[in-house]
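Report on the following structure.
Coming up: subunit A.
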Amino acid sequence: MSGVNDDADASLVERIRETPQPAMRWLAGALALFVLEAGAVVNAVTGLFGSPVDIPTLLSRDVIPNNGYQTPAGVWEETFLGLSAGQAWAFRVVLIYLYAFIVAWWVWRGYLVFRKHYRHADWTPRDDMVDRLRGHRWGQFGAIIVFMFVVMALFAPALGPTTVERTISDPYSYHVEYYEDGELQNTTVGQANLGSRSQGNPDRNVGPMQYDDFGRFHPFGTIPSGKDMFTFMAAGARVSLFIGLVSIGISGFIAAAFALLTAYYKGLVDLVVVITGDSIMSLPRLLFVMLLSVVLGGSWISSIYNGGFLLALIFAGTGWPFLWRSVRGPAFQVAEQEWIDAAKSFGQKPRVTMQKHMAPYILGYLLVYASMSLGGIIVAVAGLSFLGLGISPPTPEWGRAIDMGQAYVTTSSWHISFIPGVMIVLVVTAFNALGDGIRDAVDPQSEGGDTSTEATAGTGGGA
Partner candidate 1 sequence: MSRWRYFAKRVLLSIPVLVFGASITFLVIRAGPLDPVSAILGPQGDPQAYEAIERRLGLNQPLWQQYIDYMVRLFTFDLGQSWVVQPNTSVYELVLSYAPRTIWLGFWSVLIAIFIGIPLGFYAGLNPNTFSDYVASFGGIVWRAMPNFWLAVILMSVLSQSEKILFGFDWEAWLVPTIVTGPPPLPDPIWGLFTNPDQFLRALKKIAPAAIVLGSASMGNEMRIGRTAVLETINSNYIETAKAKGVPPRSLVWKHIFRNALIPLVPIITGEAFLLIGGSVLVETVFDISGIGFLFFQGITNGDMPLVGSLMFIFILLVVVINIVQDLLYTIIDPRVGYDGGN
Partner candidate 2 sequence: MAQTERTETRSEQEPLLSVENLQTAFFTDKEVIRAVDGISFDIRRGETVGIVGESGSGKSVTARSIMGLVDTPGRILDGSSIRFDGEELTDKTEKEYRNIRGGDIAMVFQDPLTSLNPVYSVGNQIKEALRLHQGMKGAQATEEAIDLLEAVGIPDASRRVKEYPHEFSGGMRQRAVIAMALACDPELLICDEPTTALDVTIQAQILELLDDLQEKRDLAIMFITHDMGVIAETSDRVNVMYAGEVVESAPVEELFANPRHPYTQGLLKSIPGNQPDADRLETIEGDVPTPNEPATYCRFEPRCPKAFDDCTRVHPEGVEVNADADDHTAACLLYPEDESREEAVAVHDRRGNDEEVTNE
């Protein structure tokens, strides 16, 4: 696309130098946006290598705090601008999402600027695909919800009313202040949690959008152990997203590699992969995942992310045949094209042929099926945690929330089981919608139902 033309045309850098204004304007905006969150990025990056460096970020909970308390006079102390805790939290959440959407929009603008001013080609087939996406309402709906889900996972520490450390992992090391009977009290968060449990009884329940007795705001209520559910869900979003992305990434890579190899070499390679793939596909997937997660539960891998990484690997290992089957068709089609023969005839190395000529064509399809499978994985992981087999406590996971709230569905604590379920339905539907959108963009003539829907059915709502 850019800069690799060895004809007389200029490289990207030179083209930018020619008309610098659009690029400079865009870079200025990007820099401004980055500054807002620079602290968090630096924190995360340095955290990987040792003790994180603490630079204040504009959108963090320190700048817009909501952990204050209300004096008997009705004034809120230690919250942002003296707003009530709930309002301060809502304000921060809105700001974060606004920021995220602006960043996304700015990146989109950057792509448009590039396309208009700096790209060598006037038009590529990808432009048509992008244009089709722009008009696809259902796909856009999916994209927006998925984006919001990803933002929730990425910004989890800043989004919740409290943090995971404060309320879930280490509640007895933190303190909260509140007014009781006109006096300013101070207890540990752990004690406060014990007093805010939701256990079905209207006296002992903190429902959605309520304050508990300690002046803390709970947008989603609390769970039976008294911890804040929104924080739980946001952290759980991180886990689900992580497992989903890692497993899809790995299985997608394997599926693509196998598809290209079998399409290019055909013959024996194809036969071997077919037999292996079919055999793995015929194992009842959920049962096998359960078995593996228990058997390997004691190994060192399962300590990474409390079993999250292990689960991702297991899903990848059992899932690649479905993805492979889906892209096998397009890969074979591309292998039949004449330019592949042409490449072979002038001695092009197989690896380069596959990378350069075949891979781009199956990438679109891979994205479609990957997106749809992601939803299924989220449901499956939730199902495992529901049974107690997946992510081990205390790492939050949506399925476990449903399990915890099982007994209270018909009581005043219905929110514990209900809200995670609704969120799962929303996110999975969004992933499916996104997949639909990408598929219509990549191949507008493809049918609505495809053979791999059997595969997604296997990982989807039935799990």
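The definition used in the following text is that a contact is a pair of C-beta atoms (placed from the backbone, for glycine too) under 8 Å apart; a residue touches a chain by one contact, two chains touch by 3 or more; residues count from 1.
With respect to how the candidates were assembled, all candidates are chains of the complex that A comes from, given by their letters.
The shown structure was predicted, so the numbers you read here are calculated from the model rather than taken from an experiment.
Visitor: Out of 1 or 2, which chain touches subunit A when the complex is considered as a whole?
Guide: 1
Visitor: Hey, which residues of subunit A end up touching candidate 1 in the complex?
Guide: Answer in residue numbers: 275-276, 278-280, 282-288, 290-292, 294-296, 298-299, 375, 379, 382-383, 386-389, 399, 402, 405-406, 409-410, 417-418, 420-421, 424-426, 428-429, 432-433, 447-449, 451, 453-454, 457-458, 460-463.
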